[in-house]
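Of the protein chains in this complex, one is absent; all others appear in place.
Up next is chain A:
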Amino acid sequence: MLKMLAPFCALALATSAYAQDLDSKSVADLLPLAKKEAKVTVYAFTSRIGRVEEAFEAAYPGIDMVAFDMSSTEQIARIKSEAAAGVAGADVIYISDAPVVLTELASQNLVTRYVPPRMESLVPEQFKSPLLAQRLSTKVLMYNEEAYPDGSPVKNLWDLTKPEWKGRVIMVDPLQRGDYLDLMTEIVLKSDDMAKAYEAAFGKPIALGEGIDNAGEQFITDLFANDLVLVGSTDDVNKAIGAKGQKNPPIGFTSYSDRRDNEDEGWALQVANDIEPSNGIVFPAFLALNATAANPAAARLAIDFMMGDDSNTGGDGFKPFYVAGDWPTRTDLAQHPDAIPLSDFKSWQIDAAETAKIRANVADFVLALQ
């Protein structure tokens, strides 16, 4: 009986007054409350959460972090089911897949925003609302630096539609992975830039084909028509592009941060930064609260911890995420020595709300092509 009542108690506790009170509390004030709760559950889309767990438990002995590593898609399915079942599975949600999270979870208040007071002045407004973004990841054009030691063989996205790249552009099927669909969607959203880049590449204004509404759609059509190679996972893309010893390696879209595996895997992945009009997309990873969190204070403490401490690399809480190719949203952390600074990185930052609006249409458009 008590077990069945627990969710309702949690619900009652999480009433807005109590929650607002907690939102403004400092770490010192949260700590005793969190210690009383003694536990915090985290859903995370990366296995790096295992190292966060260790660091958190070392920093706050007596509070047990229970972390579950599952993909954003699974998290979304789980969170929806849990809400329907009236069960609060996780206290903290660490998740990517912004367009779906914002339109299907945040808008229904299944996950809610929390910005640690400490972070108010450190994180720019765009990354604090509607949810707090912890870091930014990428899906960008990468090439093989062993085969092309003088830099990217491509200078313009439209080059990928030219005959010399026929059958040699590779990416994950955008109808299998959400972040690649977001990339396609962004290209459509940035059609004006794409039209300009077309002129730069071909020296004439773009002429749209039948049934095609904008330069972005034209690009996607031409890319598919140029025998674009689709695979099932980012890892397959990395292998295809990055493998050393290739005479004529393909080029394609993958994560900039996967370059950190070059040494372990024997790859020669390098990012193509100087691309007209852009080399791809940058998107956020959110840290959010479960609206009915069973451990509201510990949940806030955990989010605060994962945003990093006051040192210039973010300390142990942020350490697993301080890698080249991922950028913290905090403005005060030191630039990673091996990475291009975000300000010099030529990517589009996705606008999750705008993306969500036309994402399904773009999916249909891609579907009609293959």
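Miscellaneous remarks
Please note the rule applied: contacts are C-beta pairs under 8 Å (C-beta built on N, C-alpha and C of every residue); 3 or more make two chains touch, one makes a residue touch a chain; residues count from 1.
In this section, contacts and distances are computed from a predicted model.
Per UniProt, the protein behind the absent chain is "Iron ABC transporter permease"; the candidates were "Threonine synthase", "Iron ABC transporter permease", "NADH-quinone oxidoreductase subunit B" or "Response regulator".
When the omitted chain is restored, the residue from A:T46, A:S96, A:T161 or A:S278 that touches it is A:T46. When the omitted chain is restored, the residue from A:E146, A:D193 or A:D236 that touches it is A:D236. Across the entire complex, the residue among A:E120, A:D150 or A:D264 in touch with the chain not shown is A:D264.
Along chain A, the points of touch with the absent chain fall at residues 4, 41, 46-48, 51, 66, 68-71, 73-74, 76-78, 81-82, 84-87, 89, 100, 104, 167-168, 170, 173-178, 181, 229-232, 234-236, 239-241, 243-246, 248-250, 258, 260-261, 264-267, 360, 363-364, 367-370.
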